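With one protein chain removed, the remaining protein chains of the complex are shown where they sit.
Chain naming follows the written order as A, B, C, D and E, and within any one chain the residues start at number 1.
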Amino acid sequence: MDLAQLVRAALDEDIGPGDLTTEACIDDAAAGEGILLAKQDLVVCGHRVAKRVFKEVARRTGGLLSYEVVHDDGSRVATRTAIAQLRGSLRTLLIGERVALNFLMRMSGIATHVGAYVDAASGRLRVVDTRKTTPLLRSLEKYAVRTGGAHNHRYALYDGVLIKDNHIAAVGSVARAVTRARATVHHLVRIEVEAGTLEQLDEAVKAGADAVLLDNMDDALLRQCVAHARAMRPEVILEASGNMTPERIRGLRDIGLDVVSAGGLVHQARWVDLSLDIVQS
Amino acid sequence: MDLAQLVRAALDEDIGPGDLTTEACIDDAAAGEGILLAKQDLVVCGHRVAKRVFKEVARRTGGLLSYEVVHDDGSRVATRTAIAQLRGSLRTLLIGERVALNFLMRMSGIATHVGAYVDAASGRLRVVDTRKTTPLLRSLEKYAVRTGGAHNHRYALYDGVLIKDNHIAAVGSVARAVTRARATVHHLVRIEVEAGTLEQLDEAVKAGADAVLLDNMDDALLRQCVAHARAMRPEVILEASGNMTPERIRGLRDIGLDVVSAGGLVHQARWVDLSLDIVQS
Amino acid sequence: MDLAQLVRAALDEDIGPGDLTTEACIDDAAAGEGILLAKQDLVVCGHRVAKRVFKEVARRTGGLLSYEVVHDDGSRVATRTAIAQLRGSLRTLLIGERVALNFLMRMSGIATHVGAYVDAASGRLRVVDTRKTTPLLRSLEKYAVRTGGAHNHRYALYDGVLIKDNHIAAVGSVARAVTRARATVHHLVRIEVEAGTLEQLDEAVKAGADAVLLDNMDDALLRQCVAHARAMRPEVILEASGNMTPERIRGLRDIGLDVVSAGGLVHQARWVDLSLDIVQS
Amino acid sequence: MDLAQLVRAALDEDIGPGDLTTEACIDDAAAGEGILLAKQDLVVCGHRVAKRVFKEVARRTGGLLSYEVVHDDGSRVATRTAIAQLRGSLRTLLIGERVALNFLMRMSGIATHVGAYVDAASGRLRVVDTRKTTPLLRSLEKYAVRTGGAHNHRYALYDGVLIKDNHIAAVGSVARAVTRARATVHHLVRIEVEAGTLEQLDEAVKAGADAVLLDNMDDALLRQCVAHARAMRPEVILEASGNMTPERIRGLRDIGLDVVSAGGLVHQARWVDLSLDIVQS
Amino acid sequence: MDLAQLVRAALDEDIGPGDLTTEACIDDAAAGEGILLAKQDLVVCGHRVAKRVFKEVARRTGGLLSYEVVHDDGSRVATRTAIAQLRGSLRTLLIGERVALNFLMRMSGIATHVGAYVDAASGRLRVVDTRKTTPLLRSLEKYAVRTGGAHNHRYALYDGVLIKDNHIAAVGSVARAVTRARATVHHLVRIEVEAGTLEQLDEAVKAGADAVLLDNMDDALLRQCVAHARAMRPEVILEASGNMTPERIRGLRDIGLDVVSAGGLVHQARWVDLSLDIVQS
Partner (left out) sequence: MDLAQLVRAALDEDIGPGDLTTEACIDDAAAGEGILLAKQDLVVCGHRVAKRVFKEVARRTGGLLSYEVVHDDGSRVATRTAIAQLRGSLRTLLIGERVALNFLMRMSGIATHVGAYVDAASGRLRVVDTRKTTPLLRSLEKYAVRTGGAHNHRYALYDGVLIKDNHIAAVGSVARAVTRARATVHHLVRIEVEAGTLEQLDEAVKAGADAVLLDNMDDALLRQCVAHARAMRPEVILEASGNMTPERIRGLRDIGLDVVSAGGLVHQARWVDLSLDIVQS
């Protein structure tokens, strides 16, 4: 489902056979002007999606609408700032308003939320998201994560190998799991192994894992594991996850990890407040 | 987009051409057993979706999987409670895990979050959601709102008339807006008018609005408006919205409103924590 | 399925892998001019659809075509009147001809047919359609009904409550059916109850139905029911249905009903005759 | 769009996010029994579609329903005859009712209507339909035509060549049009040419047309053309069209034509009356 | 699936959530110029598809790109010849490159391969393809066959009747099979019967087949069958198939056949070599 399909489906959901109110009250030819307004301090994210929403509504209603970005994605703006200016068919403006805002408020909400994690890391380790994203919106949510200054982990099940305890249990050992994965995946995909203990980490590095995910460890164990792994194979990629808040990340940023991952970048983010104000009609 | 299409699209997003790890490590014939486990106190919501996720994965992989509900949607369960039990193809279990959990954690998150609002209302006014929902997930999120004990507002632009200030400005007066809407919509649809002042409320009731949305008023003004409207036409439906937190709802529940609406039922809800534990394989 | 999808599917149906005749006989660059001609007296309906048909064919064939409306939707025109003028790619004209006409002849057929019912009502009651529409064409057929001067009933099962005898039988009483419906639907949806006898009408009004559908009653009973209901609750909406022909509507227009519904507005309408004449090529 | 897609789209149209009334009033587990009843004398057509409608509703609601055919497609039944018997989930019955009937009433309407044309032809010439069919329902309407005893003309633009005056005008002569068509179409497709005069008929036969469509001629000219063509090339296929009513077909059935085509088989057919009666619940 | 859908699906397959390399390395605004270059002698085929690929990529990336054809479809060009020139967004060029080439190399491969068969026939019999085509690409592959100078057989199961031995066995005799087919198909479709022996040919001609497919016969038997059939009914269409190589076609071109069919036109064709060279960026 590409962006065009996503936007069409979102509009189908909200408009269906028609906007009863707007079609009754607004003449087809009425023109207007609106601004997208931040109602709180936030990081802007989602202009491309909002623009396409209005464009698709314009196509459906036969109207015309221009969408001028005032503050681009990634900008940190104060409350009451206009982030975009729209001019054209009033029907198009009013029919597209809610869906456009629903995308913008969600995406800007994530971009804004992510900042605290990134600040905590101070550029000394890479903060990444997970596959815990809203179904059908992964591409947009991962984009919002990047807009907020963090990075992405693998996109999906098909572009990275992450061997977890269930996989290991099923094949019998870390070594066999790594060997089987290496035999089937293409040579540009790295293999990461999840480890919950120092023994598992040791086994993973010995098995030739390219990366190890240190999962749900306390800070002391994390330090111990990093030291152990670096001693065995300095270039192994080390990632930590499990209850990673900004506070905790601050404490871990100098212990030698490469990556810290947090589902909360996405699923603990709330919408920020934005509105469409019609300034003239 | 019905549930079947939604689930298929969500799986396309996460699986694409295949789960590299599971296909490498887990034999096609391997069987296992898993439980869906609450990792915090929560209200369960989303079994029907999760079940369909695993069923669709089973169809794609050619596996078999049974999904037994232990605590049904709407149940309030304590942390560490198993809410469902799964048995069958281990590949199906592991490939479907993330998408099923992404739905469950979002939906249960809303159902859990909604409780405080409903409790605050004590059954004396109807707490409803808005159209501020995640694009493409409106049906599921509105279901989660009901599961949590609240009610829904109109589903979309096509099943209710809500005349806002922009509509009024465009046609010139509340009376003309109501007349135009009445002339075009079918006779089972009620007409609601948004009012931000006592004068607007007065005008709306005079214009014959079936319902009035008292938007962004402070408590004093709300009380005044309710009294005024009830005096003019007792049966008019009165709804209040704007920064409706559980605390505020508690204070408003006895002033004579019918409905209070809050976008935050949905967009301020965070995911709750659930996991799939493989107990035997 | 929005209009764009509908038109594409209609063209897929008629063109499939290609128009054997036109591709063989008409050069890609040939231009022409055509007129859409009424072959009988009729009410025009469907320009927007026909225009989109030719636009989509133009897109597929890489041609260009302009479509100028001469008599807009809702115009009553005499036989041999040109209702639109087309200029451009001859291939596009000939390939799109049949599908465009199939929409226009159906829609204009309904708009024309509806007139007699509307005339009979003389504006004293609202003539509405039903859900008896051609599958997948409901939106267009309901638009044709409005173009012909009548109104629409609810669009579908999701934007109005109509409690019929089967629903009542299943829950045990009208009162319980109304209560259950009220508890679940949002507050902008009215509840209508079907009644076949005076007793059922009485029960429906007492149960708090917002509207009552007086179904399959003879004229005498209809009068009696209207009088009874108005005495109980003046503002209840009263609708009559069952074999509503223009003749019968004329006799009922002053008895105090609000609405009369007739499936025949749509399903007894025949296509009117229109043709595309190439005037120059 | 195959039958499964058509049925799904028809249900999306009528059900959308849900049947407000049935979901409120009918318990998920309630069972019932219904009969599909003819409300006038008619020829049955559409069981396969109706069955699939209920099956798809059952799939969506998680219900079960059996559909037993009592009088199969093509049966001529008297009013008050049960044509099918349904047993199972009451919700499924009530939610699927309208869409199933909309298909059955349209299709049986055509099958019933077609009979008079076929009777008039007495098997001495083949009565066929045209491409004047309801967009997206061609396959079903052509099936209904066959069910009523008539035959089909080409299905669409891709499975037969029919050279009309516009094609001839564009290439300059009948002979050149036939030659160009013969050069491009595969060898199992016959080429038919439309003729409005004796001269055009003569030219078409000389050009090697496999069939000639005698369009909009009066009876005298038709007779003259048939005689002329048979004298030139006995095996040429001769089809007549233009205002072909049953009465006129009766007069033409012995003049030596092979085929008579009438768009009215489909577009002048009205729906017949059928209902779903719940006999027990 | 029309061309637009095919191209979109092909791009979804290759691009999915994004081109990691190009998005990282090429700035959004970078422009460039490229040429599509033949890397061997070949017959060009597929410009329309390649153009649409780049146009769709441009739409997705928001870039602009012009595509100028230098040597059109059907041109025979020598190695190192530029067949098209592209100018515009460098991202668009690089992201669309592979899919465009995959279409061009396949289609030009067929057009090139077909030449030898056509040359062997020297215009004395019609060389046609079969239904042995790559699933989903039939329309493009049949176009490539025509571009190479050969013709098409029926497109699919719906636009021609070809009665094979299994069909005959099931109904009992050729005569009955032909009669049944004649009764159901429309009058512009010819009926062809497959024959493997002289007796079967004799039976088919007697049964009134419009065409006979002489399948898997040696040259001597083919000659005998042609003579026999021409004596019985001169105008019957005679087609031969089974291991038809250019060499064999040369020997058969004067024996009186009408058509020779070869699946190998398509399925024995290999891709030819083409590349996209960026000449300036």
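Points worth noting:
Convention: contacts are C-beta pairs under 8 Å (C-beta built on N, C-alpha and C of every residue); 3 or more make two chains touch, one makes a residue touch a chain.
Just so it is clear, the structure is predicted and the values come from calculations on it, not from any experiment.
The missing chain, though absent from the view, touches A, B, D, E when the full complex is examined. Checked against the full complex, the one of E:132, E:146, E:230 or E:250 touching the unshown chain is E:132. Which of A:82, A:169, A:221 or A:237 touches the hidden chain is settled by the complete complex: it is A:237.
Only one of the listed residues, E:114, E:162, E:201 or E:252, touches the absent chain: E:162. By the touch rule set out above, chain D reaches the unshown chain at residues 2-3, 138-139, 155-156.
Hidden from this view is one chain, which touches chain A at 126, 128, 151-155, 158-162, 186-192, 210-211, 237, 239, 258-259.
Taking the whole complex into account, chain E touches the unshown chain at residues 1, 6, 9-10, 12-27, 30, 32, 90, 94-95, 98-99, 101-103, 105-106, 109, 131-139, 156-164, 166-171, 177, 180-181, 183-185, 189, 267-268, 270-271, 278, 281.
Quick note on the criterion: only the chains that are shown with their structure count from here on.
Of all chains, the one whose CA centroid is most distant from that of chain E is B. Look at where the CA atoms of chain B average out and do the same for chain C: the two points lie 33 Å apart. Within chain B, contacts with two or more other chains are made by residues 16, 139, 155-156, 158-162, 189.
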